[in-house]
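Only a single protein chain was left out; the remaining protein chains are all shown in position.
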Amino acid sequence: MITATINNIQVEVPEGTTILWAAKKANVNIPTLCFHPDLKPGGQCGVCVVEIEGIPGLSRSCVTPLGEGFRVRTHSPKVMNARKEIVEMILANHDTDCLTCIKNNSCELQGLAATLGISTVEYAKLAERLPIDRSSVSIVRDPNKCILCGRCIQVCSNVQTVNALAVNHRGYDTVIGTAFSAGLGNSVCINCGQCVVHCPVGALYENSSVEAVWQALHDPDKFVVVQEAPAVRAMLGEEFGMPPGSLVTGRMYAALRRLGFDAVLDTNFSADLTIMEEGTELVSRLKSGQKLPLITSCSPGWIKFMETFFHDMIPHMSTAKSPQQMFGALAKTYYAQAKGIAPEKIVSVSVMPCTAKKFECLRPEMKASGYQDVDYVLTTREIGRMIREAGLDLKELPEEEADDIMGEYTGAGTIFGATGGVMEAAIRSAYFLVTGRELENLDVQPVRGLKGIKEAEIDIDGTKVKVAVAHSGGQARALLQKVQQQMATEGKSEYQFIEVMACPGGCVGGGGQSWGSNMAKRARRGEALYEDDKARSHRRSHENRSVLAVYEQFLGKPNSERSHELLHTYYQKRSPVDGKVINE
Amino acid sequence: MSLVRNHVLLSIDAGTVMAGARAVEKALVEEIAKQGLTDEIAVLETGSVGTVGQGVVMVVYPEGVYYSNVTPEDVPELVEEHLLKGRPLKRLMLAETPKQAVITKEKAGLLKEQPRIVLRNCGVIDPEKIDEYIAEEGYMAIGNALTSMKPEDVLEEVKRSGLVGRGGASFPTAMKWEFARRAPGDIKYLICNADEGEPGTFKDRLILEGDPHKLIEGMLLAGYAVGASKGFVYIRGEYALSIERLEKAIAQARDYGLLGVNILESNFSFDIFVMKGAGAYVCGEETALIESLEGKRGHPRIKPPFPANAGLWGKPTVVNNVETLANVSEIIRNGADWFRGYGTEKCPGTKVYTIIGNVATPGLIEAEMGTTLRDIIYEYAGGIQGGKKFKGALIGGAAGAFLGPDMLDVQMDFVNLKEYAAVLGSGAILVMDEGADVVDLLQSVLHFFKHESCGHCAPCRLGTAQLVKLIDRIAVSKGSREDLNKLLRISDVMRDTSFCPLGQSPYLPISSSIKYFGDEIGARIR
Partner (left out) sequence: MYREAILKKFRPSLDNILYILHDLQDNNPQRYLGKDDIRVTAEYLNVPYSYVHSVASFYTMFSLEPRGSNIIRLCDSPPCHLMGSKSLLKYLKDALKVDIGGTTKDGKFTLELTSCLGACGVAPAMMINDEMVGNLTPERVDAILERRRKES
């Protein structure tokens, strides 16, 4: 243990604790800017400096461990002056059109300037306007707002191992961006949006569909259907000041209905459907022993990641589309037929915790219905904005139900939003598909939680099925490299089934989540989904009556020819230089 | 075997090569052959003889006559007059043999006055011939160390010598070695920092070009003391000749079994690898250098951990400057007491300087620690060019300090320069005559920092840009008193909050220029 004083208050902390954390023990908040609790500190901004007696200059509290006997001052005149000067210089180099910035009122720089009491900026405005990168269908990057904190780089290269963004050039000319300024849309970017949720300012945000959706909603000739991803119900409340992990399913339906959506349906329904298709696929691969391990395909960030960096894994991928796209394919076929609506009149909107879904819905192969299956994808943040724009406060709305015939869901569908959830849902149904009996204990604990790579062995009537779950690009890369190695040396992998989600924590940690998120919030959202699961009357996908009805009335049975037409897809190799499809 | 009558030592360094030394050499060899003197006259290449800016320079022995600005067209006349007829060619002779010029054995009497530790062989031997280095007692120190000294003994001797780093921070060399030696782990590295980028500094270049084996021997001794088996020399990419010479020297040392496995049949194995930089001043900072060596952008690292504990590829690493390492073999060969006989009590040894700007004879000199600036300028560099008045000097390059006339008699060492001590390392002395424009020079200094900031931390990246904006305004007489205050204020904050020494540096040139030349700068304020 280290004993020291911070502002004359004695603190005792374990060795290696940084001054920033130690100060919290003395109930002092040292202001920060580039620091993010989930990322390795890089010391870029210099805002968190403190004065340590006997050490010349000021020290960065985010990277300086508290030393024995240190006498630290966190708010001495010298420190406060230095902080102000630094933030003023940052502001002088920042596009400060705050009122029209997407981050207005959620901007960490704005907040910091207020905390430090900065009222004027005495420095000369330096920045020249740089072009905004709009090349990506998912993410917009505005270099004029960028303060070079390096968080996006950390998450893109170290956490996700995508490396679309990098620090380029140097000194005052330093910019964060893609190689040769090609733009995110012409890079290996997997659209996961982790850069967006880690950005402290308005330099990264989603390519918004809010305007287009308003137009559709206001168009009397259109029939606008909406689906909401599992994770959205566990995070939308945060947009309205509710604590992370508040489950707002019913209020969400109510809000969407009040926005004018003609049918409020649910992606959880098609999550259950996905399990029917993917579970059937798993069972048939287990039986044939071919193309194992089977790897899940729900996460569009992961799909592009795999297509770009793991070409040899394409045959192992489940051909089942993601729940969003299954929903989309059915909305303009099955639903249109059942409700007697012309499919060309249907506008299919999805609400997702995800930015990569915007890319997924525009993939040219996602037109199984003969139309673009999903027209617009809104992130949780965007729908939050729309609800606020409409003068609604989610907290005050009543709880309502989803509309039929694609709104019913089971506990298995809802846990798709947390890492390990797809795996768990699949196990519940696969057990039934193989044995004809129901799995007794539905809680597959080893695949839950935020551990990097999770493993479990499931006994299905004497057949041992080894499964693994990875969340984040980095963990996926590590797991798949292990699989590659096993296949190269032993001819097969120890795993039969693998779930991968591109984002840390799964969809509850997606690129469409509320600003200011962190792993602790992600964990609470995940727990909320497991509570939702527990509270459902049905917890297995094959018990979803609406899903059974689709098969009865429209698809036949899982993996049928029609299912394949509408609910399955294929994958293509992409270049690790520009992320474009390689035409062979 | 015939008796060689005259030795012509041709200075081959980057400066003379760019002045056409190769062409002169070719002409000289051809002309000597034409005159049938090949057996009598030996043409030898050597490193810098201490002069710069004098074109192609050569010395003819035994007379010890210096010729400068020699062109190929001069060669026939020179050969005929001096080498054939024995009449030195007056029109090409250096007016006065510079004091800092080569000290030959014939002139050994001058050693007391002109101590040469680091530059002992520079300009005397052919740097491309290991035998010449060996003939000057080269590799004797490592030979002694490996046969009769334990690594701890080498460390102890260097500790007793009081040698401190000559790169800038003036940290005790032996202490640095000791930290790394004691750090846990079997694999340790030694890095020689030859990324000499401080404007006005080129001493390391001339050491590398003039006596590369001395560096190799110094690295061997350091590696032995630290327990490292691999050494790297990180040389800036612009130093083509240094890289070529050092690589040649390393190959020769390997041939002689002085680098490689079980050197001189001891259990000590050590090898050296050359790494070429690509243009980044900040890589002179040791952790940025390590990053660059690992194949990354040259961003400084967060400290702790310090390189002595976790440096190159996470292993304990010592980073020493060229000049520092070039002292080591002399210390081991002659002993710490001998070394302490030079310089001052607190700062033993010598310092190598590059003296440039408005002086009569710009060049490279080695002087004892504690020599005054006045002596350096007037004794070694022939005073101010054109007999003008001394106005001031910028010591230590861009990261250095401006000194006014009242500093002429301050003894130059790490103790007496006090708050300016750090600037001594680079050894750059840029002399200004009465006509020099301080604002102009400060402007150039601040532009330099903006250009060389790595961009990682906000105080430096944005601060250097703001400083440039302000000085540009002041330079065209559009600045205000407030702008001048801002220069100080920003650079002060940068000094306290920048991530690495680069951003901490602008304060010194700004504050010292205002201190000594405040009136001149003030006159530019609108």
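As written, the chain order gives the labels A and B, with residue 1 at the start of each chain.
Quick note on the criterion: a contact is a pair of C-beta atoms (placed from the backbone, for glycine too) under 8 Å apart; a residue touches a chain by one contact, two chains touch by 3 or more.
Because the structure is a prediction, the values reported are computed rather than measured.
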Contacts of the hidden chain among displayed chains: A, B
Candidate in contact with the missing chain, chosen from B:398, B:460 or B:514: B:398
Identified contact with the non-displayed chain, of B:224, B:239, B:268 or B:342: B:239
Candidate in contact with the missing chain, chosen from B:279, B:304 or B:522: B:279
Option from B:117, B:369, B:428 or B:474 whose C-beta touches the chain left out: B:428
On subunit A, residues whose C-beta touches the chain left out of the figure: 157, 163-170, 178-180, 187-188, 576-577
Where the unshown chain meets subunit B, residue by residue: 14-15, 17-19, 52-53, 196-202, 205, 236-240, 275-281, 292-298, 354, 356-358, 362-364, 394, 397-398, 428, 430, 432, 436, 440-441, 444-445, 447-448, 451-452, 454
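By definition in this document, only the chains that are shown with their structure count from here on.
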Subunit A and subunit B: spacing of chain centres that average the CA atoms, whole Å: 54
Residue ranges of subunit A in contact with subunit B within the complex: 41-46, 49, 57-58, 60, 63, 65, 78, 81-82, 85-86, 89-90, 92-93, 122-124, 126, 147-148, 150, 167, 169-174
Residues of subunit B touching subunit A in the complex: 280, 297, 302, 304, 450-459, 461-466, 469-470, 486, 489-490, 493, 495-499, 504
